[in-house]
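Structure, as structure tokens:
The complex is shown incomplete by one protein chain, all other protein chains being positioned as in the whole.
== subunit A ==
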Amino acid sequence: MLEVKDLHVTVEGSEILKGLNLTLKAGEVHAIMGPNGAGKSTLSAVIAGKEGYEVTSGSITFKGRDVLEMDVEERAQAGLLLGFQYPVEIPGVKNIYLLKAALNAQRKARGEDEIPAPEFMKLVKEQLAAMKMDPSFLQRAVNEGFSGGEKKRNEILQMLVLQPKLVMLDEIDSGLDIDAMRVVAQGINSLRDPERGILIVTHYQRLLEHVEPDVVHVLVDGRIAKTGDKQLAYDLEARGYDWVLEESAA
């Protein structure tokens, strides 16, 4: 479903990703771990289409389409969605409007009609309950005045409503207390689907106790230094990252 080949990315003149390869198949949950500054956020941002990154070589394809040729909104419409580490506040734009406009944009791109209001409300209501969020959140401006945990839940709520083909989550677990972590993890687990891929970026193994990954990658210094199964996440937690570096240098 997602294929990243020999990806080189520079930011403001310095190379951050240095020949990264990654293959993610539908139905799989991948975790990307790695020390601070390794390039994890850069990778997810480049896939999602954030400006300010220069792809100097390599390719990203999603379901056979050249992702690097697509605008940000096109990627989202095609089902590539990134949940942010620091969700942006959007004063004056109600949460419910964002959800509806986003869902309809996706449907329009597929040549479908707008979602009927009752159907939309039913969908939103269910997912809101799943995220243990009060309906009043729908009437509030997106992320405005939300606590850190509420912002993260809101990111997952968007995923649940928009049902992307590839879910990418950047440090969704940072700043969450245990209860919020459980709710967020449940949300992610409910997104597991044979038709969907999930890419979780984190530098703790904490979240992975709740959301079991099929594949764990270690990103160090702009490359995938090691790939394994969920056991790798535990090893990293216990031993840190240095041994991976040494191993890959050897």
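Points to keep in mind about this one:
Throughout what follows, contacts are C-beta pairs under 8 Å (C-beta built on N, C-alpha and C of every residue); 3 or more make two chains touch, one makes a residue touch a chain; residues count from 1.
To be clear about the criterion, contacts and distances are computed from a predicted model.
As stated in its UniProt record, the chain not included in the shown complex is "Iron-regulated ABC transporter permease protein SufD", which appears among "Iron-regulated ABC transporter permease protein SufD", "Oxidoreductase", "ABC transmembrane type-1 domain-containing protein" or "L-lactate dehydrogenase complex protein LldG".
Within the set A:6, A:54 or A:73, the residue that contacts the chain not displayed is A:73. The omitted chain makes contact with just one of the residues A:9, A:60, A:131 or A:162: A:162. Across the entire complex, the residue among A:100, A:152 or A:203 in touch with the chain not shown is A:100. Within the full complex, the residue among A:23, A:56 or A:139 touching the omitted chain is A:139.
Counting the whole complex, the residues of subunit A in touch with the unshown chain are 48-51, 71-73, 76-77, 81-82, 84, 87-93, 96-98, 100-102, 104-106, 109, 114, 117-118, 120-121, 125, 134-136, 138-139, 141-142, 158, 162.
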